[in-house]
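Only a single protein chain was left out; the remaining protein chains are all shown in position.
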Amino acid sequence: MIRPYGDTTGDGMVQTSFTLPVPAGRRADGAALQLAAKMGMEPAMLVHSRAMGDGHTFFVVYGRVRHAVDLGAVTVAERDFPLLTATEINTAVKRRLRRKLAIVGACIGTDAHTVGIDAILNVKGIAGEKGLEYYRELTVTNLGAQVSVPDLVEAAAGADAVLVSQVVTQRDAHLHNTREMSAAFREAMPAHRRPLLIVGGPRFDEGMAADLGVDRIFGRGTTPREVASYLVHRLAGEPS
Amino acid sequence: MIRPYGDTTGDGMVQTSFTLPVPAGRRADGAALQLAAKMGMEPAMLVHSRAMGDGHTFFVVYGRVRHAVDLGAVTVAERDFPLLTATEINTAVKRRLRRKLAIVGACIGTDAHTVGIDAILNVKGIAGEKGLEYYRELTVTNLGAQVSVPDLVEAAAGADAVLVSQVVTQRDAHLHNTREMSAAFREAMPAHRRPLLIVGGPRFDEGMAADLGVDRIFGRGTTPREVASYLVHRLAGEPS
Amino acid sequence: MAGKLDLDPLLVARARELAAAAGRPVVDLARTHTTVSVERAMLRLFGLTGADPDGTPWVNRLVDEIVAQNGLAGGVVLPAMHALRRYQPLRGASFGEGLQVLAQKAAAGAVSFGGPFRGAAREAAVRAARRAVSKLDATRLTREKLIRRYGDAPRRPWIYLIVATGDIYEDIPQAVAAARAGADVIAVIRSTGQSLLDYVPEGATREGFAGTYATRENFRLMRAALDGVSRELGRYVRLTNYASGLCMPEMAALAGLERLDMMLNDSMYGILFRDINPIRTFVDQRFSRQIHARAGIIINTGEDNYLTTADAVADAHTVTVSQLLNEYFAHEAGLADGQLGLGHAFEINPDLPDSLRLETAHALLARELFPDAPLKWMPPTKHMTGDVFRGNLLDGMFNLVGALTGQSILLVGMMTEAVVTPWLSDRDIALQNVRYVLSAAGDMAEDFVPAPGGFVQQRAHRVLGEAVELLERIAAGSLLGAIADGTFGIMRRPPDRGRGLDGVARMSEDYFSPFDGLLP
Partner (left out) sequence: MAGKLDLDPLLVARARELAAAAGRPVVDLARTHTTVSVERAMLRLFGLTGADPDGTPWVNRLVDEIVAQNGLAGGVVLPAMHALRRYQPLRGASFGEGLQVLAQKAAAGAVSFGGPFRGAAREAAVRAARRAVSKLDATRLTREKLIRRYGDAPRRPWIYLIVATGDIYEDIPQAVAAARAGADVIAVIRSTGQSLLDYVPEGATREGFAGTYATRENFRLMRAALDGVSRELGRYVRLTNYASGLCMPEMAALAGLERLDMMLNDSMYGILFRDINPIRTFVDQRFSRQIHARAGIIINTGEDNYLTTADAVADAHTVTVSQLLNEYFAHEAGLADGQLGLGHAFEINPDLPDSLRLETAHALLARELFPDAPLKWMPPTKHMTGDVFRGNLLDGMFNLVGALTGQSILLVGMMTEAVVTPWLSDRDIALQNVRYVLSAAGDMAEDFVPAPGGFVQQRAHRVLGEAVELLERIAAGSLLGAIADGTFGIMRRPPDRGRGLDGVARMSEDYFSPFDGLLP
């Protein structure tokens, strides 16, 4: 069990800020302290409160939180597949699949943020790693942005894997779109012909794959090699 | 019942940041999300994690908190005395007490932060209000900084009120010093001869007076007139 | 201001010539083509409003029907005016109501739009266009009057704040709060999908992702609310939305009618970032700018966007090139320098040594190239992270560079840029940041004097030089070709691809626009 660290081991100190829809004043301050207490902060120091217009107040609170983190109970979307080099990836596909892996990528719904999916797919890549197009044994079709789900399903016929990006999260847009997408694939084709479904984006919780009906979620900071290694792991088995 | 406000009424959104004594990585991220969950954030977005040395990681988390604030249950240290003008204060003391009120102020322990107590006591005052020295009917002795408790008790013999400032809070220095001070007064003189004990400082919780054995606590942003009004309220009764 | 960079006036003149040379063929294209949205915009200016029970606007129903019968090449105005004479509505009804009845009947398949179109239709169209233009003029005059009455923003840069809740009824109080807190300009962000809709939704809306829809009613509601707070504050608060996407000209028309004050309106944004067909965009753009010109609306161009996909240092000159092109197209469409909110942004990777000096060099270059334009200076977005403490600091440096280089419109950066669309408190923190930096820096621009031949001057000269080189290449080839090659924002957009191409037609011989000669 570990605790947050302010300046001494075990002191449990955290910072938080929020707005409450109440006019600034002592009552607002009391309300903020009540919320901090409910969050487990005790004692809580209300160090800043500021009126925003007539009806809202912004607060900054510092204090000790009573919770401890049980490291044993941490659920981590650990990488459960080996990270391979480009050569290993190409070799694995070639030896074990004996054909190129076909990958279709897109940014679906009304989301036009392509920088993330391009970073994964385009040769240029990201963080010093080349994108999937660079891999000799992968054939990449990047459909670009704002692709509708029916168009994606059509384009994905025969693909081994579909890579979908979702960056806009307001009102859970990313979750809605992902669910719609996975449902459409289930509808359109039998399970054994369905391509591997992968989504990515900076605000996904990587633990939600099953819930969203996809095979895997990749979050912020993903690199192309991780994705390629996963593809090999799932589609071409482990190297012996 | 109200909820924190991000950009829509009732969305419950808050921000928090903290450090955990674990090396950066997926496990650390999972630990941060566990803590956020214990604080009631769900869903929580881990938007930043940064290694600090080998053993610590700093996190920023945004998300919806499940708690609501019950405004009815807010405990406010409401001002339970009327706020008087300087004239009213002088008149009340003169009419009802028929002598000057003797006040002794100090910064006790090893605390040398006098700006706060000076703001309350010195003519110069703060926030456009003159300090207590300015009031004709108050006699103020400001002992300055780093006054030991025994010296304070000695100097306070015969005073109507003792005003003590505590600014340093590390390791709860302010609480220790305040408790030591109130105990010393209880020890040194019978209850009916004990002066009114008032402490102030920016990080006090105003609700802790009883716990600390003092009559009143004044927090950040206190103005001299509030203090003077309280003194009149307690020592010279309400104006009729 | 001028002269801190010691730019070569001959090179600057050359840059402008090249931009004109590169832009001219595109203008020719725009002069000889029309689009469904241009036609719909005209009908909107004529007063046709409303939508069918499914929410499809009557302008769409009417234009679709005319195009189905006649094709687009001849335009819709003459067929509509011709038909209108036969389908007069009730007495006392307005011209717009007449058009609506026509649209309803047309939608029911009850109207034949055959010609020949006689002088009467033409005259009716010109009269309607005249009335439309006087409505635009009246709105412009109202704006000028209100600015006189309430007073204008007290200083430059104007403080430009975004609201983006996805619900007009949450947006309004937030906009009012932002104005009270010091915003001079409110931009209402629209839903992610709107630019690809080939119609403008109707009515007040409470939905959308990362913004709600731009509709005439939402424009009206927000402008009314801002008028209220302008009166209260004694300072006219400006309203901004987007003349962009497939309905660019219609948006401009609605903005002109509902007294929006500024509109995001870039010559290439839709092409690059929404994959809208280049020709569609350039045609739509020209008409939308003519309306903006007449309505006294300031346009905001979108060069900032390039720096989110391309590199802010390596491709800095593409911003300059795009500004020069936007300027050329804007002038051609009748916009005055005072209406050119040319865009640029603080997007250099903060980990790069000297980033602040590079930013000042770029910002000053824009300032000195376009001394009379109300430049729009946009905050860091690409290199913002979830580290909101750092974010607020970067925004502060952005504000400072804005002050040091005399920017005109300051889009306020939010510490949560990489996290969420702005929260109420983000806006408040951001405004405090702006206020502090602008006030603390005061006239510090006076002390900011790039050393002659030093780092800042050298950098500005180099960017200008690269811009001229690139313009030379574009002018030698073609702008459409350059766009196809990924010159801007590394997006490759060939002229025969992208959305909305089916809504474009080369004007036929008998094409008639009643606004010719009326709009600039």
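Just so it is clear, A, B and C label the chains in written order, and each chain counts residues from 1 on its own.
Everything below uses one rule, namely that a residue touches a chain if its C-beta (ideal position, glycine included) is under 8 Å from a C-beta of that chain, and two chains touch if they have at least 3 such contacts.
Small disclaimer: the values here were computed from a predicted structure and weren't measured.
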Omitted-chain contact residue, chosen from C:T49, C:T240, C:Q339 or C:T360: C:T360
Of C:A103, C:A153, C:A183 or C:M397, the residue in touch with the unshown chain: C:M397
Hidden-chain contact residue, picked from the options A:Q15, A:Q34 or A:N142: A:Q15
Hidden partner chain, residues of chain B it touches: 17-19, 50, 52-53, 56, 58, 109-112, 114-115, 144-146, 168-171, 173, 202
Residues belonging to chain C that touch the chain removed from view: 350-357, 360, 387-390, 392-394, 396-397, 400, 415, 429, 432-433, 436-437, 439-444, 446-451, 454-456
Interface with the unshown chain - residue positions in chain A: 5-9, 13, 15, 17, 45-48, 50, 60, 62
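Note that only the chains that are shown with their structure count from here on.
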Relative to chain C, chain with the most remote C-alpha centre: B
Chain centre separation in whole Å, for chain C relative to chain A (CA means): 33
Mean-CA-position distance for chain B and chain A (Å): 43
Rounded Å distance between chain B and chain C, as computed from the means of their C-alpha atoms: 52
Two or more partner chains touched - positions in chain A: 17-19, 56, 169
Residues of chain C whose C-beta touches two or more other chains: 164, 418, 420-421, 423-424
